[in-house]
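I'd like to ask some things about the structure below.
Excerpt of the complex: some chains, original placement.
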Amino acid sequence: MLLHLSTWAEIGEFLQRSRTIVVPIGSNEQHGPTGLLGTDWMCPEIIAHEAQKSADILISPTFNIGMAQHHLGFPGTISLRPSTFIAAIGDWVRSLAAHGFEKILFLNGHGGNVASIEAAFSELYAEASFARRPAGFALKLCNWWDLEGIGELAREQFPTGHGVHATPSEIAVTQWAYPDSIKSAGYSPQIAAWGPIREAQDFRARHPDGRMGSDPAQATPEKGHALVMMAAKGLVQELDAFSRESTPHGNG
Amino acid sequence: MLLHLSTWAEIGEFLQRSRTIVVPIGSNEQHGPTGLLGTDWMCPEIIAHEAQKSADILISPTFNIGMAQHHLGFPGTISLRPSTFIAAIGDWVRSLAAHGFEKILFLNGHGGNVASIEAAFSELYAEASFARRPAGFALKLCNWWDLEGIGELAREQFPTGHGVHATPSEIAVTQWAYPDSIKSAGYSPQIAAWGPIREAQDFRARHPDGRMGSDPAQATPEKGHALVMMAAKGLVQELDAFSRESTPHGNG
């Protein structure tokens, strides 16, 4: 069930049977010579939208701009600063919690988001902790590549040259979903170099075409399809476990 | 041209021929008994995506969560506070300006966003004004219903009961674009009441089903189609004029 294609009354009914929601979250940033700028927010969106076709789960609109300051040296990247990102995640969560959602799972598509999302969670929990009261909600960060089975499948599909940015797995996912937007280019070197992540100019100097450790030429729509199907299944499992988790009653 | 389906190199090439970009911006909020929660961000997205099919213009990802605090009394609404919204718009603009975009048009789908977007523009301009330097970019806010010809067409289509929230025109646009998500319900009264806009509880008390002054039953996909085609054409005109506008050289 997609929240943005529902009415408020339909969401009110959903809340009668479940208090769990999925927020696809990513980034809009360069993905090498052939990767799409939207890769990191489209991957979790693709997976989440696929998953809700066969399960009674609710998907929020996609949080499509994340923390990508290091990619700003490449045209098309749009980034929030961590402080802005934390504030925005805060308002999303406060909105959803006001409606009664108690389990909010962020399905993430960008490694560079992880620290800021976790900091945002702590910022939200801290309001309750300083006030010595329960938060009223539980937050979970789940990278799509950490869903059940995905790591193993990606290693089988791409035994070398997977890398960490502009990876063949994420590009394969977008190839399957957007077959009209498959791009091609030469890669030199075939597998890109690694390095530390700092400010945008430093990043571009270390990674002239934008890739980190990856060989995207291995991506195919078929591999993407397999990844999406497995990830969609993994997401439903993850949500099921998260929804069933109970809150302890303590002396706090 | 859709930025999120492009590579960074393609955006680099676009910047050689144009310094203008469109940001569809809206809100995710209740739209009465039959309007979709995503209406206000989907309308500008639908129009902008349509417009770029026949013109060499660039559309950024959609800014899908806006200032909708007054709708938080209805399930599914997600809102940023104005201060968060201003910060986020700021980072979007700073990102785009860093790449060399000089004309940034926000195509807006939510009346409640207008004040905060204009405040965000002033916040950005103020950095330059305090520093006594040029901003380097011009920002324009354009509500889709103010595009050339739309007001007249909507008055023809909906001579009564258009209203200001959950209007038949915006619902018609989403009906055309998402025909599988057309909802139906009874309306009582047929045309909803008006009133001041304050906090969420006050709003819900005044507007029990979420509409303001509107009768959405008049929406049809066909009317939506006509609106989209006219708006897409109007957007291209608007962008053309905005792109050609020159910056004065003064003694500031």
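Chains here go by letter, A and B, matching the order in which they are written, and residues are numbered from 1 within each.
Simple rule for what comes next: contacts are C-beta pairs under 8 Å (C-beta built on N, C-alpha and C of every residue); 3 or more make two chains touch, one makes a residue touch a chain.
Quick caveat, the model's predicted, so the values are computed rather than measured.
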Check your understanding: With 2 copies in place, how many does the full complex contain?
Key -> 6
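As a convention for this text, only the chains that are shown with their structure count from here on.
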Practice item. Could you give the separation in Å between the centres of chain A and chain B, each centre being the mean of its C-alpha atoms? Key: 25
Review point. Which positions of chain B touch chain A when the two form their complex?
Key: 3-12, 15, 28, 30-38, 41-42, 60-65, 72, 74-81, 83-84, 87-88, 90-92, 95-96, 98-100, 178, 181, 183, 185, 210
